[in-house]
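I have a structure I would like to understand better, so I am pasting it below and will then ask my questions one at a time.
With one protein chain held back, the other chains of the complex are shown just where they sit.
Let's turn to chain A:
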Amino acid sequence: MTDSKYFTTTKKGEIFELKAELNSDKKEKKKEAVKKVIASMTVGKDVSALFPDVVNCMQTDNLELKKLVYLYLMNYAKSQPDMAIMAVNTFVKDCEDLNPLIRALAVRTMGCIRVDKITEYLCEPLRKCLKDEDPYVRKTAAVCVAKLHDINAQLVEDQGFLDTLKDLISDSNPMVVANAVAALSEIAESHPNSNLLDLNPQTINKLLTALNECTEWGQIFILDCLANYSPRDDRESQSICERVTPRLSHANSAVVLSAVKVLMKFMEMLPKDLDYYGTLLKKLAPPLVTLLSAEPELQYVALRNINLIVQRRPEILKHEMKVFFVKYNDPIYVKLEKLDIMIRLASQANIAQVLAELKEYATEVDVDFVRKAVRAIGRCAIKVEQSAERCVSTLLDLIQTKVNYVVQEAIVVIKDIFRKYPNKYESVIATLCEHLESLDEPEARAAMIWIVGEYAERIDNADELLESFLEGFHDESTQVQLQLLTAIVKLFLKKPTETQELVQQVLSLATQDSDNPDLRDRGYIYWRLLSTDPVAAKEVVLAEKPLISEETDLIEPTLLEELICHIGTLASVYHKPPSAFVEGSRGVQHKRLTSSAGSGESVESPDTGSAAVSEAPPTVIPSQGDLLGDLLNLDLTPPTSTGPPPTTAPGMQLGAMDLLGGGLDSLLGGDIGGSPAMGTGFGAPPAAMPASFNAPISGGLDDLFDLGGGGGLTMGTYIPPKSVWLPAMKAKGLEISGTFVRRSGVIQMEMTLNNKAMSVMSDFAIQFNRNSFGLAPAGPLQILTPISPNQSIEAALPLSTVGPVMKMEPLNNLQVAVKNNIDVFYFSCQYPISMLFLEDGKMERQVFLATWKDIPNENESQFQIKDCHLNSDAASNKLQGSNIFTIAKRTVEGQDMLYQSMKLTNGIWVLAELRVQAGNPNYTISLKCRAPEVSQCVFQNYETVLKN
């Protein structure tokens, strides 16, 4: 007899017929009918109308029939909650059955029915089953707690099931232990701080014992749970590793990979000079290689993980290059992953072999694979310097095949090779130019155009080549358009005589005929640059470019660390943190490796570190790292001062003028007699600026300074608390937090640099972008010792105000670039404007009055400061600490009027009238200044000073 016939009933009136059959007296007929119902349910037909009839069949001795009815119940109970109640009695009765299989079946099924009323009835049977004499029932009940928790977490806690579940970890039966661990791990995930899985050496020991005895699946649950444990010291770490290593020989790949995860994680704790550390490294390689002889789907998972492992610990597989060679019949997803790993493992020792293989792959059929192989050759060239020459010649061979996509891919990578090894392989340019016609992909076209522009002086007909692209300018993709614009400007700077017309053409195409803002902006920048100062333009456009490195395609270290903690899971397959693809709270905790740094001390729990980061989000960072800002400084010089550039067309002048108008003039010039040049206005550098004041200062010294400098009446400068400027995630593990202080006339930027990466950081340097008040470092950033992982260092950087000026938005925004041995990072931060208030900012009364009158009324702005409970004297004292000086005080009808002045480092005076009414916590402040732009900032400063 076969069951397939149940799938074929599709006639009308089916439901009615089924109903009759379900209510039949004959057992056989009933069973047949239920089977038909289940078959319909499987193909997606709605058979919920039969609910009462099916539930009636539940009371049966036939276990097969019972299971079918249960299956139906699990599917439809939610849509018929009231009728589902009918089933409760049978469940409760079954939970008392003599046969353990039936008891377990009942409790298992009940947990799958997500109906509140049923859940209530579940509690008692579940409690009994958790203590059942039969292990089969107990292991089923353990999972049922997790099910119930998913439906009603509160109920589980109230009923005390969590404690019972914890007790099951000590159960005599290994499978019960494994299921209890799985259930607890899942529940713990939704309560990150509950400490539910109270892992201590005793429980760990129990788990390790159960590990040897339970099923393959149970071993996975236990290993995945163990991976969350943080051993107290390296000895404990080692002893766990020793007991986990035998799992590497298990036939089940998941057991192997989960064991690898535990070992990779705990290895961090072991001192590198330990013999055992080396032994462990050696033991890891063979099982990883063996995973590659599993089924292709598992190979894929393994390869994605090996990709991570190789980045973290390249030494493990460095001798195993050959096993990653692609086989002709590998599925494409395996091929692509193998290729990635081959490049990661490529070194001087094996590069010849790797290149021979890659060349072989480049002739295969699958387009994606071939492209990746060609790209891989380029990456090898960049990674292993000794092989660059051979790579280039291989790429040239491939270009000769004239296969379109191979040629294009090759040109893209050759561009990168040029960037890595300038002035070495330019002889091949001629060959590349031959293929100009056949390029139809944007990336390849852009790369080729870049090459032509960069080496315009060596290509005789560079102008013709570029001109040919210009014809269809508007049909090109943005990438190509931008590159073409830059290339032609480069060409013009190199051969100005012959290419004027060309550059004019491209500039007008970019600025007038395009509606792409990026393109227009870049066009304007070049245009103005060329028209203002061709020499500067040359310096900017033809500046030496930083070399590119192989690191660009590595996974960012903090992410890599997190992914290592997720070896074997989906996260490691996607190479994304779980939070990127899992919804809700589940599994979104960030995991991190704990290293051996603090082997003696108590080790940070894996979660707290990253929690701290997320608690203190970076302060406002508008337009991060706007490097182009540099180029926009034209506003400072009147456009007429330089001679009209040769290429200036009337239309262009107009466009440029538009952008140049307005701007900063009032801020910069207004107060200092309307002189358009700014030099004088920026005044002398602050009087006292000890040059030797730049070494890192310890906290104690700081305090002393504070007392000495700010003694007497003043209450000391308000120093904003440090905030995170540069989060570690954005800077390959470097975290910078900091604040600004002004002490005895010196502005200082105080920073805490925290190394959260795994490698030592050194060679620090700092630079500011032009900013509103010309803040610039007064000396180099003094970090004398390299910062080792997990170490943080304090640094104080004295600032001067004589740097180049450019208006920022907001005014007190500062864009900073920090360089270290790893990379350059950009961030922006805002400084309190009081840093810029000079100590001699107290105006003479008479001058104050005259100035107040002199400044037009439209420059006055009024603000409210709410909820400030200081009296006028206290406020005055407090403000004086920030160099806001009270000149006079007047009391009118119970209202104190304070007249105050302050002077900015660039010579701008700000006058203020502060009205304080006794009993009213709201202050009114009026600010008058020749440069009204600063008012907003000054007001904010008042507010922060008064409220802190």
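Keep this in mind: a residue touches a chain if its C-beta (ideal position, glycine included) is under 8 Å from a C-beta of that chain, and two chains touch if they have at least 3 such contacts; residues count from 1.
One rule holds in what follows: contacts and distances are computed from a predicted model.
Engineer: Could you tell me which of "4-hydroxy-3-methoxy-5-polyprenylbenzoate decarboxylase", "DNA primase", "MHD domain-containing protein" or "1-aminocyclopropane-1-carboxylate synthase" is the UniProt name of the chain missing from the displayed complex?
Structural biologist: For the chain not displayed, UniProt's protein name is "MHD domain-containing protein".
Engineer: Considering the complete complex, identify which of A:L22, A:A87, A:M110 or A:A146 is in touch with the unshown chain.
Structural biologist: Selected residue, touching the omitted chain: A:A146.
Engineer: Who touches the missing chain here, A:P125, A:P231 or A:P287?
Structural biologist: The single option touching the absent chain is A:P287.
Engineer: Just to verify: which one of A:P246, A:P314, A:P780 or A:P921 makes contact with the chain not shown?
Structural biologist: Within the whole complex, the residue contacting the unshown chain is A:P246.
Engineer: Among A:G44, A:G472 or A:P546, which residue is in touch with the absent chain?
Structural biologist: Of the listed residues, the one touching the omitted chain is A:G44.
Engineer: Pick from A:M175, A:L308 or A:L493: which residue touches the chain that isn't shown?
Structural biologist: A:M175
Engineer: Go through chain A and note every residue touching the omitted chain.
Structural biologist: Missing-chain contacts on chain A: residues 2-4, 6-7, 35, 38-39, 42-44, 61-65, 67-68, 70-71, 75, 98-101, 105, 108, 111-112, 114, 134-137, 139-140, 143-144, 146-147, 150, 173-176, 179, 182, 186, 212-213, 215-217, 220-221, 224, 243, 245-247, 249-254, 256-258, 286-287, 289-290, 293, 295-298, 300-302, 322-323, 325, 327-329, 332-333, 336, 353, 357, 360, 363-365, 368, 401-403, 566, 568-574, 578, 581-583, 586-587.
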